[in-house]
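Omission of a single protein chain aside, the complex is shown with its protein chains in their original locations.
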Amino acid sequence: MTSILEIPADEYMLPGNRSCAGCGLGIGLRYILKALEGKCVMTVPACCLTVLGGMYPISSITVPWVNSVFPGTAAMATGLVAGLKALKREDITVLAMAGDGGTYDIGIQGLSGAAERNANFLFVCYDNEAYMNTGTQRSGATPKGVKTTTTPIIGKIHSPKDMGQIMDAHNIPYVATTCISYPTDLYDKVKKAKDIYGLRYIHLCVPCPSGWQYDPKDTVTIGQLAVETGAIVLYEIENGIFRLTGRSRRLANGGKLKPITEYLSAQKRFANLDTSSLDELQEYIHKRWNEFITKDKTLTE
Amino acid sequence: MTVLNQQRVNNTHNHLSNPKTYPPGQHVVTGNQSAAIGAFLSGVQVVAAYPITPQSPVVEELAKFIEEGELPAEFVPVESEHSAMGVCIGASIAGARVFTATCANGLAYMCEQLHWASGSRLPIVMACVNRAMAAPWSVLNDQQDSMSQRDAGWIQLFCKDNQEIIDTVIQAYRIAEKVYLPVMVCYDGYILSHTVMPIEVPDGNKVKKFLPPYIPHTPIDISKPVNINPVTLADPRLNADGVLCHGYMEHKYLHHQSLRNSLKIIEEIDIEYKDIFGRSLGGLFSEYKTDDADVVIICAGSLSKMCTLVIDMLREQNVPIGLVSLRAYRPFPNQKLSVALKNKKLILTIDKSLSYGYQGPICIDIKSSLFESGISSTVISFVAGLGGRDIKPYEIAEKAYDYWNKFNKKELTNEIIYESQWINCKY
Amino acid sequence: MDHYKEVSNFFRNYKKDNITQIRWHGRGGQGAITSAKILAVAGFLAGYKGVTSAPFFGAERRGAPVIATTKLSKCTICDFSQIVSPDVVVVLDNTLLKTINVTQGLKPNGWVVLNTPQHFKYDFLQNSFNFIRVNATQIAEESGLISAGIPLVNTPILGTLLHVLPTIDLSHIHKALEQFFSPKAVLKNFDVISRVYKECSVEKIGNFLQELQES
Partner (left out) sequence: MNTRDCGHIISASSPAKGEAGKTGEWRTQRPVLNEAKCLAVRANKDICFQCWAFCPEGAIERKPGGPIDLTYCKGCGICAQICPADAIQMESEYDSPESTKSE
């Protein structure tokens, strides 16, 4: 595993960009582009990342970037791959990056089609668990109980989809989850994914101070809490082999999950949850955590 | 030429010059085959499409060329039309020559992508095999699909017969790559798409000469990265070097101007095509017996070929009638048409589509063109052939004869002038 | 009013194209559409400048009655409208006669080309039609032109059409077949077509009703 000190100093995201103060996406983007050494062309639908990327005629990113319509990220990426292949320029990695709305909801058809075709690009879903760019509306990734502007009083009544499992069910060569609070985990996964042929899916948890309602300074610690409480689990599935990674792996190897309330109480979006919902959620987290541990046959290695 | 562009040139046109099954010369083929051969000869590098009747055989034919190894192109069997156009956009940005085909609801499904393609100024060529828009379901021909997308910023060219389809596809790449705009090659579903007729397949070696390699306007270059189509403000904005760059409106102005300029380009390229291949498609529109005509029929697509027969019939009945076949619908050749229609007393437009609540789109555009030029001809809007309703030459001839007589007897009522006349509607 | 009617009749009977119109009746999957196209190609090779062939524009499925058309003309065909009064109707399957009026719109003295076993009730025929009957199913069966257990009749019946359309000959059909089939399939199809052409002797062409009455 790469350490922070081994991470290249090169930056491909420029300061003075349009992201919110404390936005986790900036951290994530920096490491993704570092891992790809800037040798990529990005494609991005309408989302927070579009805003971060900057308004014409100035770009905050020093790699080629092609914007896409909201549902069209995976198709655009497929097209870039096909076009570059036709021109024998396959040395360039095609990186598609969409938010949870552009992945779970409006983008899922195109993504599923591209996965079925095993189109040769890296898809990163940066998941901030709601439509943050349009003002925190609920998405297919929003956790149950969360207050958003479209679930304003009761909170979201549906559980989110498990996008990792959905992508894994497509039998693509690489699926991973990671979190911006563990940038070396992210870096290693992108680096590994870079050299795999086919559709590679990385799910990146990105805490959002405005949508999750916490102090911007806490972005990294909230992300850490997400992993330490088991709300987010870091894993990768490489050619069908599932293994927990990084902090999650260490927790599975003799560690202990923190109570979920530590993660939830740090954010106002969960303020609605009553005791029974919290118990239910805690139970769910443990059940899932145990499933992950059982699933990981490499833990004893 | 940069190294990157040189590389691109080398990588374009590495296909066989001619498809083995369709060597240069005469072949009896469907409209869909004609379009596919046209795409082959144009050396397309990426084909992405989703099946829809009556379009599917176009891409089936191309898939055959590709799987047989005759055409070294990438075939992307996408999961929707939305993605078909998405793939075309991506591949075109990457610098590849791309082709797709669709119709009707498929075209409507890619609507936002159509705007994205034209706004990105990508020379994508797409066959639109004209078919009626649901609901209710109909797989049969009319032109409501492409007409509904006339404002998507694409060039729209209509084909009269299968010969025009292959020639228009080849010309379309030349036009598209010259003005950096996507071109929709429209031809009537079934009437042309599924009907075989003789065509002359041009020699691929000549096509290669006619169609130089595609050079993208904004290459993907890691050493000179750009962010394509980011959020663009309403007003112009300075770049980091202090140069004032366009606002959204300036981009739209440029887009529109390029479409208007393409009026000239379409004509020039057609003339050049004629010099090389011996066939002209009439440039923006073609005329038949209009010189001495007092009354003119205007329509687009296969119907306009059938109408030459109608004109002959009516001429034998001493009706001074001629025909204008629209080829370019967008850009609309308003000025040239006004010249052609000067001194015409009665103009009969036949639309296979409707701008619901008003009249046929061709009629509306003709009327506004005439107004611009101060021509006060009487224009009557006919609607025909919706959802595959068969149109017989005699039906049109009877209508034209009838309305010409009414015009002469000053019997054209407001009902006729202000409302569309439906041909062969049994309601 | 009379004048209008006269003009209208003029339009309706206008025949500048002078198109020979052939209508094909078959069932989805029998290959009527392919044969209609082969005939168009053969016609083109035989010197018809204008040829078209199209399926009846619909969404017919396997087994359902289908219609295809072929138009042949000495000049370019401009009239893309559907055929209403054919010169020839080709019926690939005699069972169609029970449900479909195959002679609808058929021109007086037009031709009916029918694939049928010997004995069948032909009361649908009018006196004024010419008639060729051929047992293409049997010939296909004997010659082994069988696909998925079913004798193919769509191509064999082209052999009979050559008697109705004498400008087209076997060599044109052969060349046309090459556009549609592999060399092996061309050989096989052409063998059967030639046999059908020969066995369908000119004597058998005539007013079949008369033949029926005589028998």
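We call the chains A, B and C, going by the order they appear; numbering starts again at 1 in every chain.
FYI, contacts are C-beta pairs under 8 Å (C-beta built on N, C-alpha and C of every residue); 3 or more make two chains touch, one makes a residue touch a chain.
Since this is a predicted model, take the numbers as computed values, not measurements.
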item: Left-out chain, listing which of the shown chains it touches; value: A, B
item: Identified contact with the non-displayed chain, of B:Ala63, B:Cys111, B:Val226 or B:Leu412; value: B:Val226
item: Absent-chain contact - pick from B:His251, B:Arg279, B:Lys336 or B:Lys367; value: B:His251
item: Hidden partner chain, residues of subunit A it touches; value: 4-5, 7, 9, 11, 13-27, 30, 53-62, 183, 209, 215-221
item: Residues from subunit B at the interface with the omitted partner, ascending; value: 119-121, 180, 217-218, 225-230, 232, 236, 239-240, 243-248, 250-251, 254
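The rule is short, and it goes like this: only the chains that are shown with their structure count from here on.
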item: Centre distance in Å when subunit A and subunit C are each reduced to the mean of their C-alpha atoms; value: 64
item: Contact footprint of subunit A on subunit B as seen in their complex; value: 7-8, 11, 45-46, 48, 73-74, 76-80, 82-96, 98, 112-113, 116, 220-222, 225-233, 237-240, 245-246
item: Complex interface listing, subunit A residues touching subunit B; value: 38-41, 43, 50-51, 53-59, 61-69, 71-72, 74-89, 92, 109-110, 112-114, 116-117, 119
item: In the complex with subunit C, residue positions of subunit B that touch it; value: 21, 26-28, 53, 139-141, 190-192, 194-198, 302, 305-306, 308-309, 312-313, 316-317, 388, 390-394, 397-398, 401-402
